[in-house]
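With one protein chain held back, the other chains of the complex are shown just where they sit.
What follows is chain A.
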Amino acid sequence: MSRRPLFVVISALVMTLAACSGAGGSGSSSDGDSKTITALMVGNPQMEDIAKLTADSFTKETGITVKFTILPENELRDKVTQDVATQGGQYDVVTIGAYEAPIWAKNGWLHELSSYADKDSGYDSADLLQPMVKSLSGEDGKLYAAPFYGESSFLMWNKELFAAKGITMPERPTWQQVAGFAAQLNDKQAGVAGICLRGLPGWGEVFAPLTTVVNTFGGTWFEKDWTPKVNSPEFTEATKFYVDLVRQYGEAGASQAGFTECLNTFGQGKAAMWYDATSAAGTLEDASASKVAGKVGYAYAPVNKTKSSGWLWAWAWAMPKTTKQADAAWQFVSWATGKEYEKLVGEKMGWSRLPAGKRASTYDLPEYKQSATAFADITLKAIEEADPTNPGLQPRPALGVQFVGIPEFADLGTKVSQEVASAIAGKTTVEKALADGQKLAEDVAEKYRK
């Protein structure tokens, strides 16, 4: 009978599974004496490193086992929202971004961490970079998420391509200069773009660099009293400049290119410049992943009317209010964001993989300085110069350089970004995109203008 092998296989499987159902099946947390905490995080390389290092270091020292779940950003956001809103208490620590931290703090979803940090003698909160602390604090001035690694944005340029044309890059270029260089270096025949810029829809994709351009052109999403300014002359001029630049001298398929695609394009030597996150440098200088290692120059974020223009972003560890093991959770957060962990990563995984950009002391580590000579100083300065409370020419109603720190912004920014991406693809005009954006922004402003 042909049915027999199938039957045998299934019964064998059922029996095996029934035998090990205790391992995966039990819902009760009967972990005996040893403590176990659960962590939810995004799958960025720095988080993968911590998952590998925890058992041999943190668990050995403290006896606390950490179970990790990795989810993409959007799923993670949904999950934490759901867990906290329904008091599920499934997670003791989660990674959150600089955008969520103040919003969730305001919602009362997170434990404040200042008091834990003050009691923790080895933590040294004074060492944390001020812009990071500012962007991860609530309205009460207390820290609600401990920075794990941080970044600003800067301009990366291919030294070989610049040298071939005899162009020198100033330390602090203006956007007009950058556009001029892009025109000179754009080489369609060789398949080299003058500049690589994100065009992929998403508030955190195209609007991360684009909002910094808007800021330095004197534009803003909202004025202090929540008057929306999306179709203002400054916002329009900046967006047109960005769209024209990427359409004329940008990478192929720009409306579908995000951080990852640009990293690849620039890393393969297919673009002369790239304006993006400082955290890209680590990968670009890694010879096994990039063809331009050692050939990249770094300049400050290009400006127009402001003095500096870099963005500010951090991934941080937070403790949901619903955790039942706050003390153990803090022990983990303290370890993960402390000085010793940085050294551990350097020794075990390589100094270029350090979760940098959050502590001043990181930039005094001789080994790190050596591995990151090309970009360490400029990264630190770019972060220090970024001001999440006042990133442009006018006072702002909410925190954030490249975003507006309100829950509605993710939706607003993403919707407008879809139209901007269409404009980059040549399917609509910038004016039309921003006129639609202004309407959406007015709906959002209604809520806040009282």
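The rule we apply is simple: a contact is a pair of C-beta atoms (placed from the backbone, for glycine too) under 8 Å apart; a residue touches a chain by one contact, two chains touch by 3 or more; residues count from 1.
As a working rule, contacts and distances are computed from a predicted model.
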Candidate names "Sugar ABC transporter permease", "Acyl-CoA dehydrogenase", "Phosphonate C-P lyase system protein PhnH" or "Sarcosine oxidase, delta subunit family"; UniProt protein name, chain not shown: "Sugar ABC transporter permease"
Residue touching the undisplayed chain, where the options are A:Gln268, A:Ser361 or A:Asn390: A:Gln268
Touching residue (missing chain; options A:Thr38, A:Thr211 or A:Ser417): A:Thr38
Missing-chain contacts mapped onto chain A: 2-3, 5-6, 9-10, 13-14, 17, 20-21, 23-28, 38-40, 42-45, 48, 51-52, 67-73, 75, 78-79, 82, 86, 88, 90-91, 204, 252-253, 258-261, 263-264, 267-268, 277, 279, 283, 289-290
